[in-house]
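Quick one: the structure is below, questions incoming.
All protein chains but one are shown at their positions in the complex.
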Amino acid sequence: MPVMNVIQAVNDALRLELRRDQRVVVLGEDVGAFGGVFRATAGLQQEFGAARVVDTPLAEGGIIGAAAGMALYGLRPVAEIQFADFIFPAFDQIVNEVAKFRYRSGGQYPCPLTIRAPYGGGIKGGHYHSQSPEALFLHTPGLKVVVPSGPYDAKGLLLSAIRDPDPVLFFEPKRVYRAAKGEVPEGEYLIPLGQAAVTRPGTQVTLIAWGAMWHEADQAAREAEAEGIDCELLDLRSLQPLDIETITASVRKTGRAVVVHEAPRTCGFGAELAALIQERCFLSLEAPVARVTGFDTPFPYTLESEYLPRAPRILQAIRATVTY
Amino acid sequence: MPVMNVIQAVNDALRLELRRDQRVVVLGEDVGAFGGVFRATAGLQQEFGAARVVDTPLAEGGIIGAAAGMALYGLRPVAEIQFADFIFPAFDQIVNEVAKFRYRSGGQYPCPLTIRAPYGGGIKGGHYHSQSPEALFLHTPGLKVVVPSGPYDAKGLLLSAIRDPDPVLFFEPKRVYRAAKGEVPEGEYLIPLGQAAVTRPGTQVTLIAWGAMWHEADQAAREAEAEGIDCELLDLRSLQPLDIETITASVRKTGRAVVVHEAPRTCGFGAELAALIQERCFLSLEAPVARVTGFDTPFPYTLESEYLPRAPRILQAIRATVTY
Amino acid sequence: MKRERAAKAPVRADHGTAREWAAGRFLEEFPLYRVVDEEGRLVGGAQLELPGSELLGLYRWMLLGRSLDERMITLQRQGRIGFYIGAIGEEATVFGTVAALEPQDWIFPSYREHGAAFMRGLPLVTFMANLFGNAGDLVKGRQMPCHESWAPGHFVSISSPVATQVTQAVGAAWAARIQGDDMVPIAFFGDGSTSAHDFHTGLNFAAVMKLPVVFACRNNGWAISTPSASQTVSETMAQKAIGYGMRGERVDGNDLIAVWAATRRARQRAAAGQGPTLLELVTYRMEGHSTSDDPRAYRPAEVVEPWKRKDPIKRVQKLLEARGLLDEAGDAVLREEVRLEIQAALREAEAFPPKPPVESLFEDVYAEPGWAQREQLAELRRAMDADPRVANPRHVEG
Partner (left out) sequence: MKRERAAKAPVRADHGTAREWAAGRFLEEFPLYRVVDEEGRLVGGAQLELPGSELLGLYRWMLLGRSLDERMITLQRQGRIGFYIGAIGEEATVFGTVAALEPQDWIFPSYREHGAAFMRGLPLVTFMANLFGNAGDLVKGRQMPCHESWAPGHFVSISSPVATQVTQAVGAAWAARIQGDDMVPIAFFGDGSTSAHDFHTGLNFAAVMKLPVVFACRNNGWAISTPSASQTVSETMAQKAIGYGMRGERVDGNDLIAVWAATRRARQRAAAGQGPTLLELVTYRMEGHSTSDDPRAYRPAEVVEPWKRKDPIKRVQKLLEARGLLDEAGDAVLREEVRLEIQAALREAEAFPPKPPVESLFEDVYAEPGWAQREQLAELRRAMDADPRVANPRHVEG
C-alpha cells in the first residue's frame, strides 16, 4: 500500500472523485494551475481541465455562493477556502443559505457541497493562519463538520463528504499536512461520517480529540501509560454527525473524560461535549469533564507553543482528572 | 419615574449619549429620518442631524467596517444591524477585525464600538427574523456580548456598552420590545457589564436565562413555586463578561441548574454554562445541568411556539432536575 | 494578458487624466430603453414582436399579480396572514422577464417575484398555503409568508437576506455550462441590493467566467425607507456593469414589452456564449415595502403621483385596446376571472390544517435526521403530551 501524507491523501481523493463523477467540480483561490498554496489540488487542473478545476477571483463569499448554486443545480462542488481564517466573508452564505436550503425549501432544494479548508495552528501562522472555527459551524443546524487526523481518514472521509447529501465542512489540520504519514489504500474506500475511532482502548479516563490534537492526545496517552494511567482515546473524525454512542459508552466505562481542542475554550466544541457527557453520564462521572484547549485570546505567533494544548498540558489534565 | 418599554429605553439611552458625547454616532439601515424598522432611533436624526445619525447603504459589512474605522479614529459609533439574522455579512469584520484590533496591534489600536441588533424569536419572523447568534460571538475573544431583558436594564446596559473601551454586541430581545414595560429613571445611570441580576432568590434549583427567555424562566419559577419548588433565577444580562461568581455561588447553594436559551442547543451558550458549572461545582451537583433550548433546526415559522423554550418546557425541566 | 495591453496604452502627462464626467453622462450613455409609451403607443419605429395572444396572456398575469397583491394585503390587515410583500407597480419587471426566458431557465428570486412562480406552474393555492404556513405549505410552515419554493418550475427557494441569490444564480449558470445545458438563470434583486456584497462578487464572477446569466435589477427607487440615492451615487445602475467589464442596459421597467425584449436579448447573448448582462429595470415601488411598513413616515405622497401615470398594467391595456385585442367588456371578464380564481384558491388554502405536523419541525435539517433531531422530537412530543400549553402560542405573551 502506498504511504501518503495528508495532502497527498486529499489530492488522491479529489482526483478519484473527479474521475468517477462528472458532477464534481473543484473551485477556489489558486487551486488551478498552481495546485493550491498547500498543493492539495496539484495536477488536477492539468488532468481535468480549467472548467472543472477553477481558479476563482479572490472572494470567499463568491466562491461559496457560486458553489451553492452549482449544488442546487445538481453538481457536487468542492470549494477550497485557502485558510479557515478566511472563511468568514462566506459566513452568511454558509450559515444562512447553504445550511438552510433543504429545510427552508421543504426538501425541494438540497445543497450538497463540500468546503475544504486548511485549519488550525502549529505552523507559525499567527492570528490569521491558525484559527479553528469548527464550533461556529457546529452551532448551525444543517451543516456537517469533519476533521481528519491523518491520511487514511482524510481520504476515506473526504470521499464520504463529497458524496454526502448535505453540506460538509472539511477542515484539514495543516499542522500535520506533511507530518502525518501512513498507508493509504489505492482506489476508493469510504469512512462513514459520524463514527469516531477508538484509537486506543483503555479503562481509566476517556480522551476525546480530533485533527492535529489527536496526535497530542495520543502522545499524552502514551506518557500516561508510562505512569500507569490507562487512557481510552477517541478520534472523533466527524463532529457533526457526532458519534454520541461511542462517547457515552466510553465515559460510562471510564467515569472520566478529558476533551482537547485548539480553539479558544469559551463556547468551543469542548463545551458541548462536556455538556453532553454530564447530561448523559452524570451518575458515572467521578470527576468533572476537563477541557484542555486554546486560551481565550486570539491565536498568537511567538507563543504558539504555550497556546496550543499539547501533550504536556493534556497529561497534566489526565493526572488531575484521574486523581480528582 | 416614567414607564417605558424596551424600545423607548434604547431610544432614551441613545439620545442621552448622543447629547453627552460628541463622539457618538449612530449608523445603520433605515435608522435616519425613518427611525429604524422598530423605531429604536426615532427622532434622533431630527435632533442630531444626518451627520451623526446616518442611513447607510444596504451592506452590513460596510456598516461594521466603517464603524470600526470610526472607532479606531476615536469616535464611539453605535451601529444598528436591522435584524441579528443579517449580521453575517459583517461577520468577518466583527470576528477577524473588530475583535482583534486591540490585541493584534499590541494595544495601539483599541476599537470600541457598539453593535445593536434586534434578536431572537417570538414575533413570527421565521428563519431570518428570529435567530439568536450570541454563541458565535462568545466564541470570539475580544468581543463583549450583552442582552437586556427589560427596559431598565436596556438603558443602563446600553449606556455602559457605548462607554465601554471594548467592542460590544448588544442584542435586543425584540419579542419583548414593546411587551416588557417598566419604570426607567430619567437621565443617566450605568449598569456595569458582567453583573448578573439575581431576580429571584431561591434554594432548590438555579435557573439561568437572559433576554426574552428570562421572562419565560420567571414564569416557570412562579409556577414551580406554586408546586413547592423554590427556584433561584439569574438574569445574566451580560454573557461576556460573565458573572461566574454569582453563577457558581448559586449552584453551590442549590446543587442544581437549568439553563434556558432560544438558540439551537448544540454549541449554544448553554453548553458553555453547563461545562463551567460542572467544572466548578462538580461536588455540589445533585443532577446534571439541564438545557432547555431551541432545537437543532433552523428557526421555524408556524411551529415557533413549539420551538421556543417557554415556561411549560422550563417547568418540566425544573421538575426533572429537582427529582433527578 | 491584460498587462501587455496596458503597457501599450496611450500615455498622457497633463494633470487630471481621468475624465471628469458631466452630470447626465451616464443617463445618455445608458438611455432608457422603451418600446411602448405611456399611452400604449409604440415608440419610434419599434415593432411589436410579441404575438397578440401572448401579450393578452401576460396582461392576464399582470392582472392576477396586482389583484392577488391587493387581496393579500387586505388579508394581512384582517390578521388572517402575518405578513405580505408584493410587486404592485412592478409587475412588468416580473412577468416581462420570465416570459422572455425558456422553461428550463432557473429563476433566483428576490422576494417580490411570486408572479414568476405562478407562470412556472406554482398553484395559487399552494402559494397561499405558504402565506398561512399551514399544512398545505410546501415549505412546511418554516419560513415567513412570501418565501415560497417551487422546484418543478425551477423557481429557487426564497430567503430574506438580500442579494445572496445573485452568486447562487452565477453558480447555477456555471453548472449548466459545465453540463452543456442550454440554461440561462436569471437573478432578481432590488436597487438597494446593489450595495450588498453578493452583488459585487456575483457580477464579478459571472463576468470573469463569462457565464450565461441575466441579472435583473428591479430599480424601484427605494430600499425600505431610503431612496436609491442613499444606496449609490452612480447615475444609473446599468453603468455598474462597466466596472465588471460586462454589458449593462437600462430599461423602462414599467414597459412590459421593453422588459421582455431586453431580457430576450440578454438571454440570447448569454446562450450564445457572450456572457452575462446587467439589466436595470427602472420602475417604482408604489406601496410600502411590505405590510410591516408604512411609507407615509418617510415618503411624501406627491412623489408617487407621477408614477401612477406610468402604471405598467394600464400601459399594456392601452396597447391591447389600440390593437383591438381587448375592449372594456373583455377586460372586465378577465378581471372577474382573476378575482374568482383568487377567491377559490383562498378558500381552498384556508381549509388546510393550520399547522404542519410536529415531526416536520425536525425533517429536512439533514437528508436523514440525526440523533439530536430524533431525540428532540421525542422530547418535544413528551413535553406536549404533558402540557398542552407547549403548542399554544398565546399562553405567555407579555
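As written, the chain order gives the labels A, B and C, with residue 1 at the start of each chain.
As a working rule, a residue touches a chain if its C-beta (ideal position, glycine included) is under 8 Å from a C-beta of that chain, and two chains touch if they have at least 3 such contacts.
Predicted, not measured: the structure shown is a model, and the values here were computed from it.
**Q** Based on the whole assembly, the unshown chain contacts which displayed chains?
**A** Every shown chain touched by the left-out chain: A, B, C.
**Q** Touching the absent chain in the whole complex: find that residue among C:243, C:273, C:330 or C:357.
**A** C:243
**Q** Just to verify: which one of C:30, C:174 or C:298 makes contact with the chain not shown?
**A** C:30
**Q** Which residues does subunit A use to touch the chain missing from this display?
**A** That gives, for subunit A, the contact residues 29-30, 32-35, 37, 55-59, 61-62, 85-86, 88-89, 124-129, 179, 215-216, 219, 265-266, 295-298, 300-307, 310-313, 315-316.
**Q** Residues on subunit C that touch the omitted chain in the whole complex?
**A** Touching the chain left out of view, subunit C contributes residues 1-3, 5-7, 9-20, 24, 26-35, 42-46, 195, 197-201, 204, 207-208, 210, 221, 227-236, 238-250, 252, 261, 265, 282, 284, 303, 306.
**Q** Can you name the residues of subunit B that touch the chain not displayed here?
**A** 25, 51-52, 54, 56-57, 59, 61-62, 64-75, 77, 89, 92-93, 96-97, 100-110, 141-142, 144, 165-166, 194, 240-242, 244
FYI, only the chains that are shown with their structure count from here on.
**Q** Which one of the chains is farthest from subunit A, going by Cα centres?
**A** Chain centre farthest from subunit A's centre: C.
**Q** Using mean C-alpha positions as chain centres, tell me how far subunit A is from subunit C in Å, no decimals.
**A** Whole-Å distance between the two chain centres: 39.
**Q** Need the CA-centroid distance for the pair subunit A / subunit B, whole Å please.
**A** 31
**Q** Please output the residue numbers of subunit B that touch at least 2 other chains, ranges allowed.
**A** Only 61, 85, 88-89, 127-128, 266, 296-298 qualify.
**Q** Would you please write down the residue numbers of subunit C that are in contact with two or more other chains?
**A** 137, 142-143, 147, 159, 161, 197, 365, 370
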